[in-house]
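With one protein chain withheld, the remaining protein chains of the complex are depicted in position.
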Amino acid sequence: MTVMSLHSSPPSAVAEAEDLQLKVDLCSEAFEPFACLEQWHRQLAAIGRWSAANSHFIGRVRSMATNGTPLLALELEHYPGMTERQLQQLATALCSRHGADSCLIQHRIGRVLPGDAIVLVGIGADRRGPAQRCCQDLLEALKHDTPFWKREWRSDGTGEWLIGNTPL
Amino acid sequence: MTVMSLHSSPPSAVAEAEDLQLKVDLCSEAFEPFACLEQWHRQLAAIGRWSAANSHFIGRVRSMATNGTPLLALELEHYPGMTERQLQQLATALCSRHGADSCLIQHRIGRVLPGDAIVLVGIGADRRGPAQRCCQDLLEALKHDTPFWKREWRSDGTGEWLIGNTPL
Amino acid sequence: MGEPSAEGIRIRLFAGLREQAGWSEHHWPAPAAHPHPTPRQLWLALQLPGELSSVRVAINHEFTTADTPLHDGDELAFLPPISGG
Partner (left out) sequence: MGEPSAEGIRIRLFAGLREQAGWSEHHWPAPAAHPHPTPRQLWLALQLPGELSSVRVAINHEFTTADTPLHDGDELAFLPPISGG
């Protein structure tokens, strides 16, 4: 599995949120969301940074294309460099705003099959409200303000770029 | 591990939401939230009932008592029979309201140690908004409308019943 | 007081309320002369501690009001403030 990992923050982000535990990966092959979460929580616990409140979201690729025909696969394009930078900036800003303590983002790139996890967001905070709100806001930011593009490959052989996202 | 399991709905609940995949357990010993989630998702996938949007919440016992002293353990009392029934009714009603497709609840009873998972709520739906909102609402319902009582056992040997919950 | 029925009413307390009262379960032999007491009447009759307004009432595992008439065989519970999750 090829993973582009951004475990450390750039100098400017570190100054803003030096206590945030942040891990952002773009995964070019399938990832197991629960194994990722378990490992992340284990890492946090090992440094005494586990949280009382943990909110997670896992998005999986649907079986149907937006036109109602069977979906063969989604193709995920991104903007190497900007996508990682944007994810890290958005996560740092939102975790700071909500007072969250930890943030895990895993996002697929490349060809993703129906049923496969395409995105995982995990937020740890001291209270459930901030954890839940931060997880929601980060998911929206990731869907609307991070350079990812989805192309649907359909069973009739056609491929079409999606314009925007499914409604909230 | 002793588990009181409620995998099937009572006749009345089945009629209201026959399509809901529901699993509610009261666990008298520590549970591994990610192993539970993975197994649950595997079960749903096996019957073709996996969801595109999955929202989870995991609550862990804090290290500090509400008076700021170290916490030895939480003691979780419940009302056998009513607690299970209430969880099932609340989950069925909220999943129906939000249009969620699956619901997993795991809740500890007995003596729970700091860092241990005390509650797990997992909701599957077709879209992220319903999944997130249902997960939040069910967590609040579980905290305020299900007969559970927490007693803090503190390092000075005292034990005190908590009145209500931490703020949202 | 009249003759108690065969079943009567089972009364249960939990958590802090149980400890303040000093008991967890009580059998109330519903007298023929007053067969349908309310939870409020039993709260007073049993001299339970604190204010009834601070607890919730459940009959047969369902929340209800303190003025719901009880029936022979019912299980009544007084629930102090809940702290789940």
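Letters A, B and C mark the chains as written, and numbering starts fresh at 1 in each.
Everything that follows uses one rule, which is that contacts are C-beta pairs under 8 Å (C-beta built on N, C-alpha and C of every residue); 3 or more make two chains touch, one makes a residue touch a chain.
These figures come from a predicted structure and were not determined experimentally.
Under the touch definition stated at the start, the shown chains contacted by the missing one in the entire complex are A. In the complete complex, the residue from A:23, A:41 or A:150 that touches the missing chain is A:150.
For chain A, the list of residues touching the undisplayed chain reads 59, 77, 79, 81-82, 85-86, 107, 118-119, 139, 142-151, 161-165.
Assume only the chains that are shown with their structure count from here on.
Computed from the mean C-alpha positions, the centre of chain A lies at a distance of 51 Å from the centre of chain C. Centroids of chain A and chain B (each the mean of its C-alpha atoms) stand 25 Å apart.
Residue positions of chain C touching 2 or more other chains: there are none. Contacts with at least two other chains are made by residues 59, 139 of chain B.
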